[in-house]
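One chain of protein is taken out of this complex; the other chains stay put.
As written, the chains take the letters A and B, and residue 1 is the first residue of each chain.
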Amino acid sequence: MGRRIAARLGQAIVVVWIVATMAFALIHAAPGDPFAFDAPNVTQAVRQHWRAQFGYDRPVPVQYVLWLRNVATGRLGYSHSLHEPVSQALRDALPRTIELMAVALVFSFGLGVLLALYQVRHRGTRRARWADKTALFFYSLPDFWLALLLLLAFAYWFPILPAGYPVDPVMHAYMGPAAALVDRLRHLVLPALTLVLLTTAVVARFQRSELLEVLPLDFVRTARAKGADDARILHRHVLRNALLPTISLFGLSLPALLGGSVFVEKIYSWQGMGYVTVNAIDQRDYPLVMAGVLVGTAMVVLGNLVADLAYAYADPRLRVD
Amino acid sequence: MIAVPAGPDNLMPPLTVSQVGHAVADLVFDHLAQMGDSMHTVGDGGFQPELASHWTWASDSLSVAFHLNPQARWHDGVPVRAADVQFSLALYKNPKVGSPVAPLLANVDSISTPDSLTAVAWFHRRTPEEFFDIAYQLWVVPRHVLDTIPPDRLGTSDAARHPIGSGRFRFMDWKPGSRLELIADTGNYRGRARLDRVIWSVAPDGQAAFAQVMSGQADLLLNATTEELRAAANQPSLRRLAWPSLQYGFLGMNLRDPTQHARPNAFLSDLRVRRAISMALDRRAMLQSVFDSMGALGHGPFPAAASTADTTLRVPPFDTAAAAALLDSAGWIRGRDGIRMKAGRRFAVGLLVPSSSETRQRYAVLIQEALRQTGIDASIQGMAFGPYVQRLTTGNFDLVMDGVGIDPNIGAVLQAWGTGGAPPNGLNFLGYSSPRVDALMDSATSSFNPVRARAYTRQAYQQIADDVPAVWLYDALSYGLISRRFQVPAVRPDGWWKHLADWTVPVADRIDRDRIGLGPPKS
Partner (left out) sequence: MSTERPRGLAGSLGALPQGARVALIVLAVLALGALLAPLLTPYEPYQQLGIVHLKSLPPSWTHPFGTDRYSRDVYTRILFAARVSLSIATLAVLVSSTIGLAYGAVSGFVGGWVDAVMMRLLDALLSVPRVLMLIAVLALWSPVPVWALVLLIGLTGWFEVARIVRGQALGLREREFVVAARALGARRTRIIWRHVIPNVLSPVLVAGALAIGGVVILEAGLSYLGIGVQEPMASWGTMFHDATTQFVGTWWAVIFPGAAIVATVLAFNTVGDALRDRLDPHQLPGRPAPADAPPAPPVSILPQEPVHG
């Protein structure tokens, strides 16, 4: 098991490195100038001076080597669009994205599995078909559209929830701990709800197929022959086996979740990784984009790694390894 | 609490170029004197005392002595002294700092300090707007805070993120990309600001920013669109806030080839074609389409709020038949697909537009269709701001939906259209060059007689309008949505925030947000 983890970890680092290199090449090949501000009176000489200050006047291969060396030693550079060190920007943004994604993952996997169980348990009935159709409907909704609709419904037409930001930008710093917590939760509701609705549909559809897959297998028939009742079989035998692939879905859904959260973060002004990275792209803030890509890929790769290991651990056929 | 689409770039006065950065610098730092609401820029007429309580001119007008207000204190308690003014000018002019304002201070030679409360500014030569230069362009920064920072590290220094000034607001907190907070400086020599606290909150998604104002989460939305204004009309807690601005928008036509600058533009170097394009666009209808009744028509190469504005300029009238005839006479004949051809070449041009500007994008779509009707195929090239400016400065475009925001002085108005204003020195990205305009501009900026100066600028404007390097579309009248709680004095064109320290909220209308007080945050 130890060797296996080490091998997978090494592989993960290589993957992150490849993706980061690709991103580095892309952003430096793209047109655009990091110092093209809307300032009529900024002369080319001044822009050149700024470029030199950040090292952008050097040849790209040199910049690449410097960047690799800096990343290896933990220096991520200075974000000229945010005017703060990149590490500081990440310290602010990463927890916000993790907060949002963790809530979305926990709720959607929980709800998704429950919904699938409900559907399979009542398979063939009208209720199950309606549950199935509902899942398919949410599965077919564009993410940004749902986010916009929820925003307008609950922050504009029925203004009962705040319209954006992770916390109230004015009052939060001046609240007591209880009020601050409530404030944080209120701001979390809409973006998290958007992600949960969409991901739950994905999980439920996947889990339902898995359950139906396991249902006709021999050991289920055996259990049934032994006289176990339907609910018991479903929960004791079928679910356990059908959950295994769902662990892998967890890893597989991370890139998509990260992509979806870009839209959600943008619409709800949720200053997380997706939001920061997309802004940084527009501003040609190279160090920040690179850090965003690095962190995003690392999150996905780590998620996959954890899912793989959990899978290996949970699958009795592989535990002997 | 102000909802804005983008945060500040930098809070160091010599370096900031963003609008929010400018506003914050203006609120946290002081000028020597403040331009009056009349926006006069010639001489010192209308200028109000700020850091300097009064000033005395030398008899030859080559120097002016500013007498600093002895009460003025930096926000850390240190008094403001003449040495700070001297240091500030040197800092602005230091090439290692790379201040974009430095060229505008070129005529100010140096500052001497005969005593600790007197700063004498010396000019190279006597010009009508020399007082404006030193008073308007220079924010006085604290020497004791900044003199230990290497000049080329100023922009990335901690001081650039936690500015200490002498203005009526003091800096509190900045979370880049999300919020920025100022609070009133209680012991300020010009009086305590009447608002306790000003917070910018960044929401790049327009819909979110609007929803925040509508739901009362934010108090002020800058640059509201017409749809938003209309939707907010029946929201009792909000009202409109309008002010003229120094920005104007136009369709620019590149006179040079986009890639080989030595060659003339194959389509647009012909005056007949440029006139035809101008005549093909119904500027009034477009204005009404984009701004409803809330727009102001562009009159020429200047914003209407500029002191030299001239609304009687002759520009080509809207006349599609005449436009078609002009194009025919220029040899551009309609092809089978409706697009004009000349010597086997299709009249297909790019129309560069920054995707960050809602207004300009809307104009671009309207112009594209109007030109298609005239037989010109314009493909819209919407770009993020960085790439847009790069294309603009390198002249790599045919048509461009450009907008210019300028300083209120005469020189700035013409900087965009003179031969000398070609990049890298100015905003003349179109390759427009007219010796007559240059000569008239020179006469205008060096004349001490306001009437004569006005006559020269008028002639220069008419010459530019006759050459049609652009179609003047609109004057960026700025509309905001503001909570009715606020009582707002007059709003200035050169910055809505100029009188922010005098905005008030009547006690009866205050809400929780207004009652926080000045204490530090709990967390």
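Some notes on this structure:
By definition in this document, contacts are C-beta pairs under 8 Å (C-beta built on N, C-alpha and C of every residue); 3 or more make two chains touch, one makes a residue touch a chain.
Keep in mind the model is a prediction, meaning the values are calculated, not measured.
Across B:S61, B:N94, B:S116 or B:Q368, the residue that sits in touch with the chain not pictured is B:Q368.
Remark: the omitted chain is touched by one listed residue; of A:L148, A:M175, A:L215 or A:L234 this is A:L148. Between the chain not shown and the residues B:E358, B:D438, B:D466 or B:D502, the one that touches is B:E358. Looking at subunit B, the residues touching the absent chain are 206-207, 210, 225, 227-228, 230-231, 282, 285-286, 288-289, 355, 358, 361-362, 364-366, 368-369, 372, 379-384, 387.
Against the chain not shown here, subunit A presents residues 11, 14-15, 18-19, 23, 26-27, 30-32, 104, 133, 136-137, 139-145, 148, 152, 156, 195, 198-199, 202, 205-206, 209-210, 213, 244-245, 248-249, 252-263, 266, 274, 277-278, 281-282, 289, 293, 296-297, 300-301, 304, 308, 311-312, 315, 317-318.
Simple rule for what comes next: only the chains that are shown with their structure count from here on.
Between the CA-based centres of subunit A and subunit B the separation comes to 39 Å, rounded to the whole angstrom. Residue ranges on subunit B touching subunit A, taken from their complex, read 1, 9-11, 17-18, 95-96, 98-104, 152, 155-156, 160-161, 173, 175-179, 197, 199, 201-205, 207-209, 211-212, 214-217, 356, 384-391, 393, 404-406, 415-416, 423-427, 512-513, 516, 519, 521-523. Of all residues in subunit A, only 31-34, 36-46, 49-50, 53, 78-84, 89, 92, 148, 151-152, 155-156, 159, 162-165, 168-176, 180, 266-269, 271, 275-276, 279, 281-284 touch subunit B in the complex they form.
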